[in-house]
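Each remark here refers to the structure printed beneath this line.
With one protein chain withheld, the remaining protein chains of the complex are depicted in position.
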Amino acid sequence: MRLTVYLAGEIHSDWRQELIEKVQAKGLDLDFVHPQLVHDRSDSVGEDIQGPQPNAYFRDLAASDVNNFRTEVLMQKADIVIALFGEKYRQWNTAMDLSAAITMGKPTIMIRPEEFIHPLKELSRKTNVTVATVDQAVEVLAYVYE
Amino acid sequence: MRLTVYLAGEIHSDWRQELIEKVQAKGLDLDFVHPQLVHDRSDSVGEDIQGPQPNAYFRDLAASDVNNFRTEVLMQKADIVIALFGEKYRQWNTAMDLSAAITMGKPTIMIRPEEFIHPLKELSRKTNVTVATVDQAVEVLAYVYE
Amino acid sequence: MRLTVYLAGEIHSDWRQELIEKVQAKGLDLDFVHPQLVHDRSDSVGEDIQGPQPNAYFRDLAASDVNNFRTEVLMQKADIVIALFGEKYRQWNTAMDLSAAITMGKPTIMIRPEEFIHPLKELSRKTNVTVATVDQAVEVLAYVYE
Amino acid sequence: MRLTVYLAGEIHSDWRQELIEKVQAKGLDLDFVHPQLVHDRSDSVGEDIQGPQPNAYFRDLAASDVNNFRTEVLMQKADIVIALFGEKYRQWNTAMDLSAAITMGKPTIMIRPEEFIHPLKELSRKTNVTVATVDQAVEVLAYVYE
Amino acid sequence: MRLTVYLAGEIHSDWRQELIEKVQAKGLDLDFVHPQLVHDRSDSVGEDIQGPQPNAYFRDLAASDVNNFRTEVLMQKADIVIALFGEKYRQWNTAMDLSAAITMGKPTIMIRPEEFIHPLKELSRKTNVTVATVDQAVEVLAYVYE
Amino acid sequence: MRLTVYLAGEIHSDWRQELIEKVQAKGLDLDFVHPQLVHDRSDSVGEDIQGPQPNAYFRDLAASDVNNFRTEVLMQKADIVIALFGEKYRQWNTAMDLSAAITMGKPTIMIRPEEFIHPLKELSRKTNVTVATVDQAVEVLAYVYE
Amino acid sequence: MRLTVYLAGEIHSDWRQELIEKVQAKGLDLDFVHPQLVHDRSDSVGEDIQGPQPNAYFRDLAASDVNNFRTEVLMQKADIVIALFGEKYRQWNTAMDLSAAITMGKPTIMIRPEEFIHPLKELSRKTNVTVATVDQAVEVLAYVYE
Partner (left out) sequence: MRLTVYLAGEIHSDWRQELIEKVQAKGLDLDFVHPQLVHDRSDSVGEDIQGPQPNAYFRDLAASDVNNFRTEVLMQKADIVIALFGEKYRQWNTAMDLSAAITMGKPTIMIRPEEFIHPLKELSRKTNVTVATVDQAVEVLAYVYE
């Protein structure tokens, strides 16, 4: 059974590549989709398509519409959503995507460092499984195929 | 990932062909569906199937049922809906299809000339992305695959 | 049984007042809600709340968000949606609201002049009842209580 | 028409009291519900009910279940959700609640200081109306009753 | 707890009045709604509102829209649907209403004479409770309040 | 685009075979599913699987459960539902299946002889397209692929 | 805010009365609904209404339909579902009701003795809050009103 996994969260580290390689090493029948990973493109895509905006505020909003469109298309196709909270940035988008996935009834995995146990405690309890490392998330995925 | 796109809106210009060709030039993995494009057939299909109707009013209604059936079948299969507002006609069907798609939770793109910013402003804000040209819509679609 | 009716559509004539008075004359147990009826306020409400915007385009969008918020709140509370298409303006908002209501499964009535039979034929067939006058719409409402 | 508003977000300032007083001053027919506002009680409620837990991690999780229960009960009764992002803390719960409300189809208002425009840009575009102050949120609520 | 019951089915006998009186005698806290009970009005309501139609076929369709509107409004407000199959007529509307109610997740009771066990067997098994008499249906309703 | 069509209704004539052959002659990319077509098997399947039942009533109910299971599995996979009302029998199952399909939001076609216009008028108006012959239904299906 | 609570589970002890009294002592604005509490009536209600059945098997099924009808009516009206697992009987109905409530998105509380931690562990993790005593459940309810 082929399943599609949406990888939400931090785009400043290479955790997606690490996770995908470990999944492939196990031979799991999974496809992966994710948000735009090039941060600059993610910020500029609104102006890239719509042309210059009046100021930084409207530049941001123009980019957001295109990013939201991409996320909505891909998340609707996903059977599983994994969200990773990294150690920097506010990462409200990660919380937004994970909460949307939970509310849509998607099975979910949260990856977060232990220092974030407290601020993420409510979201963690709404997620199916919360782990601290990419390796653990891969083990959870592998368990579906045992 | 193969996605299906419903192309709603104006049938008096060749914007669909233009969009499809530009998508193919980019090698995007997209299928396209759309309403009946031959206007006369779209207006006569009720009588073509049901036989002559008492007057123009009932001729219109007989055609509408078949057109609505086609739209409903194809839009339910679509992952994305794009709606283009042209410069002529009232185009209530375009607004109807786009609003139905938004309410069904489909990711959506609106293409409209700038002169229609004001009358389409509320619908525009409910749509994921609003652009002014077919080229821009193609760029939004391409962004999903980056 | 008390029911709530959302009155969508044209805000440049007094059809809502006429309809409400006729409903009251019949003693029907109905509440009415509707969009902002003062056109200027509807166009300026974004800047009224958010302050000056860079240009007319962004002024329009700021207003749209507040109008959409109001419509969404009130339409979700409505048991019935009536949409009137007047003889002027493009009225894409009317088609948007009626199509959204139909897709949400709300029972609906369309009021439109006969000259619009053709361009509204598909939307008309998705609506429960289509009539030409406010008096007829009142009769349809009254029928629920017979 | 009486409506219920859920006030999500920061519990370290008195913004809810300010908003409620301003709403009452305008005579709007609104009820308000919200999460537990006493931070210590919110953190200890799990142990208060379940007894001592093995460590801080399990103490957090026990509290989260009760907080999530409360939020779920009250948000399901709400017609409108307002979420305020304050200037401190990570506030993932605020993003979680707002995203859940949007996904459930609730009409929403976000209040955030301008310095958070960039990190909240995608969530902002999914929210019906985003404003910078409590006063502006009150104006949006008042608009529903005009 | 006050509940609303939609009484679908045959309009040529006085079973609704009988059922309502027996419910009142038991003091159950129930409201009742139902389709138009005057058969001639039910058939003529389209022409009564829309004016003369070209022929009997279109007369029927005009009436159906108004009847469907009424049914849709009232059934959406109902907590329980009871459908009675009488001994005459084809009663496809009764099967239509009951099947729609089941599919909408409404709790349902079917009343049918024993001679109809065979042709109604599949629909009977999708209904919560099937009985042969109005008295039995009243007992089922009363059980909710024990 | 490959679509699946559920063929509900009369099993005493060979209309399904006729429809499928005409669809194949047109080269339409359609799959067909349908209820059990062998009437005796449809009536005996409960006892065939569960063993002898106490009487005809319970024999009927045992069969109904298996028939309902089959219908539910196949109708959930269908993109389109066609229901034919023949000239004999009460055919409440046909009305039940068509009404369930409409309520589930499936695009629908009704085939019925003209003598049934009146008793089927309300159901007809909830169906997307109503026709009198199998040939007309094939034309409606073909229109989706034009 | 008045809320309705469905009390599922064991009917051989007086836990519902205990819970209701403790809730009243706290002055919480809650209504309670529940299944039939008289075990014999719950088992005989099918024959009480339908008359004698062929054997114990069919007697059971006739009763079940009426019990399911009652549960479905009342659970749909509930804002909160509490399920108590007692120390005797298999109590599959309790698991059935709690799982149905969770799947319907109702906020839920499970009460179970500690000896059942292991066999109820998966269901416990899908429930919002799991406690061991009625007193603890009352505290969870009270927390909603703090």
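We just call them A, B, C, D, E, F and G in the order they show up, numbering each chain from 1.
The working rule: a contact is a pair of C-beta atoms (placed from the backbone, for glycine too) under 8 Å apart; a residue touches a chain by one contact, two chains touch by 3 or more.
As the structure is a computational prediction, the values presented were derived from the model and not from experiment.
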- Query: Considering the whole complex, which of F:L28, F:L74 or F:A132 touches the chain not shown?
  - Reply: F:L74
- Please pick, from F:Q36, F:Q53 or F:T133, the residue that touches the omitted chain in the full complex. F:Q36
- Pick out the residues on subunit D that sit against the missing chain. 54-55, 58
- Residues in subunit A touching the chain absent from view: 1, 3, 79-80, 105, 107, 109, 128-131, 136, 139-140, 143-144, 146
- Message: Using the document's contact rule, name the residues of subunit F that touch the chain not shown here.
- Response: 4, 31, 33, 36, 38, 41, 45, 48-50, 65-66, 68-70, 72-74, 76-77
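The definition used in the following text is that only the chains that are shown with their structure count from here on.
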- Which pair, D-G or F-G, has more C-beta contacts? D-G
- Taking mean CA positions as centres, which chain lies farthest from subunit D? F
- Equivalent interface to C-E, taken from E-F, A-B or A-D so that over half of the residue contact pairs match: A-B
- What is the distance, in whole Å, between the centres of subunit E and subunit G, each centre taken as the mean of its C-alpha atoms? 31
- Between subunit B and subunit E, what is the separation of their C-alpha centroids in Å? 39
- Which subunit G residues reach two or more other chains? none
